[in-house]
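Single-structure report; data block below.
Of the protein chains in this complex, all but one are displayed in their positions.
For clarity, chains are labelled A and B in written order, and residue numbers in each chain start from 1.
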Amino acid sequence: MTTTQGLGELTAAERFRSRPLTRLQRIQRLLHKHPEISPLVVLVIASFAFQLASDRFLTASNMSLILQQVSIIGALAVGQTLVILTAGIDLSVGALMIFVSMVMGSLAGNVGLPGALALLVGFAIGMLAGLINGVLVAVVRLPPFITTLGTLSVFTALALLMSHGTSIQGDDLGSVLTFTSVPVAIGPFQLTVGVILMIAMYLALGYCLNWTSWGRHVYAVGSDEDASRLAGVRTRRVLLSVYVAAGLLVALSAWVLIGRNNAATTSAAVDANLDSITAVVIGGTSLFGGRGRLTGTFIGALTVGVFRNGLSLARVDVLYQTLAIGILIIAAVALDQWIRRTGAQR
Amino acid sequence: MSVFTRRSAVLASVGVASALVLAGCSGGATTDDGSSSSAAGGDAIGVTLITKDPNDPFWVAMIDGAEQAAKDAGVEITVASGRDQTDSDSQIQAIENAIQRGDSGILIANNGPAVNDAIQKAEDAGLIVIALDTPTTPIDLVDATFASDNRLAGQLIGEWAAAKLGGDDATIALIDLFSDKVVSVDYERDQGFLAGMGIDVADENMNGDEAATGSYSQGSYEIVCNEASNGAEDGGRTAMEKCLSLNPDINVVYTANEPSALGAVQALKAAGNDSALVVTINGSCDGIAGVADGSFGADAQQYPSKMGSLGVQAVIDYVNNGTKPTADAGKDFTNTGITLVTDQPVDGVDSIDSTAGADGCY
Partner (left out) sequence: MSATTTATTTATPVLSARGLVKTYGPVVAIDGIDVDLYPGEVLAVIGDNGAGKSTLIKCLTGAEIPDVGTIEVDGERQDFRTPQDAREAGIETVYQTLSLAPHLDIAANLFLGRELRRPGPLGGVLRMLDRTAMRRQAEEKVSALGIRTIQDISQIVETLSGGQRQAVAIARAVAFGSRIIVLDEPTAALGVRETAQVLEVVEGLRERGMSVVLISHNMPNVFQVADRILIQRLGRVAGVVTPKTHTAAEAVAIMTGAASLGEE
């Protein structure tokens, strides 16, 4: 047997593999590199379709409304993206958000603490809750799905115990906690501080993910945890920091939630955990970790909001809206699988 | 840099996207004929109906009534709902979308005070807002309320149960709607039932603060439990099972609605208790069938379809004449009616039998 075959000679299989790319393969490779493109295109096309269905759709006031409507899920999906990038999943984000909002609301509304202090306590509790998730996942090595399924119940129970079924209305909450409901006019757009806060969360985390070594390590851990550890990344610390950061982002979302409802109540944002996962998945982030962009998540959250709002303006029954979102999710995951399966081969 | 030309990138994106959109819109496309719009001119009156959840027959009946009325009058109706009875966020979005769509009025069965702000916004935008079935807290937040008299509904089944016991000791299970929030429907029915039994309810707007034991109009009573069912069958069954484990000899079961009553009956059957009197509120066709076959002792019948049709009519009147509905004398809402349905009538409580009940059921 000879081992030195001329480098120029190709075996039959290698010739097959080096055939020119087909158009489909180019699409795959493009999407593999930029997973946020497909939801963006869906968003743009859907927007034009909805404008045809209702001329009230593409107006500044409706665009502002959609941004307000997606602000809670959009904010929540920031933390969710972070966790999913590490090949984890956080089912507890919705319950934690409500729990934190009840803590903030009770401290300000019932106990009479200054709003800023109540807010800070809420942030601290969010980070503590994230730390608990993080220790269970990164140190005790429980699967994230099971861990957060457990803490989902814990946070739900704590929120209910804390509230006794009552809600605290905006007037009792003070100006700091309801600051997120303050209107902000930017040109023809009527936004709120909550919307601005949500966008700021995307920008800040987007910077951390794309422009710091921490962000690189988050992607690396999600890509292949063992390989990253061998390469010298302190994977346990990265995972812990991801869950703590997610906890803080959830606490910020709780602030957005209070502003949007102008109340602290347990009957808000049902299924917010699943909605946030929906936004992340439609945004092209892989549930298997390591691949995805925060821009995609923002587009994903907007897409869900645009579908719900647009179908509603077109007077389509709410159940069909849910149906359409479901099909979107399946299409997004199928696309991800397709890209992963074949896009990576060359 | 990448090997792709700009053109192929654009082609790529469009290809994938149109596939996605086709998939996404095939759901939406079928809905166009399914959506309930009737004749429609550009300036048709628009009404939005927002129910608590999408699946209970009660809301389906309300939707049917409203859609029929809208069709007859030639107005556009849009139906939305919470995903379940704890979802106020979807309701808020539905209200906002109604404003955006330029609708004239909103009919809403609210899922809690979190929607209050959005209702206020709608009124500020000039829409008439009418509460159906569930009054808002405070009740004067909306322009009118069309509801069953829930306290009366509870009272009727309470009086019936007391008379039926005829002096026996009452061992009572109370299957409520919620434990995680305070909703008027919940306490009005529960407290109405206890008042109908002749039990001192203490605060008449609070569940569970009455004495656990004492005397009712015909004898002495013991309340075994106050359990929440979330208004659903599985919740009702779990709640009843808990109550039965506390005391298997329960002989009176109050349930806040029919789904929870169905669950409670399952639990009673499984435990071999077939003598307990199960009373409930709703009066759907399934529920009336339950009365006929003896599963339920008595059922206070409501008329959700009527709520829906009256609501649509009120919006039309408001748009055409600027008039708002007025509440019944002595009440802060318009009663759409309550009738007790039972095949075991008792003296002193008006009722109809299950055959007559089946005519008005939904």
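A few remarks follow.
We adopt the following convention: a contact is a pair of C-beta atoms (placed from the backbone, for glycine too) under 8 Å apart; a residue touches a chain by one contact, two chains touch by 3 or more.
In this text the structure is predicted, and so the values were computed from the model without any measurement.
Residue in contact with the omitted chain (choice from A:Ala108, A:Leu158 or A:Ala220): A:Ala220. Set against the missing chain, the residues A:Ile27, A:Val195 or A:Val233 yield one that touches it, A:Val233. Think of the hidden chain as still there; on chain A it touches residues 1-5, 7, 9-11, 13-14, 17, 29, 32-33, 207, 211-214, 216-217, 219-220, 222-224, 226-233, 290-291, 343-346.
Assume only the chains that are shown with their structure count from here on.
As a whole-number value, the distance joining the C-alpha centres of chain A and chain B reads 34 Å.
Per the touch definition, chain A reaches chain B in the complex via residues 21, 23, 26-27, 29-31, 33, 37-38, 40-42, 44-46, 49, 54, 56, 61-62, 65, 68-69, 72, 160, 163, 165-167, 169-170, 260-263, 265-272, 307-309, 311-320, 322-324, 326-328, 330-332, 335. Those residues of chain B lying in contact with chain A across their complex are 2-4, 8-9, 11-21, 23-28, 30-32, 34-37, 54, 76-84, 86-90, 92-94, 96-97, 100-102, 111-114, 116-117, 178-182.
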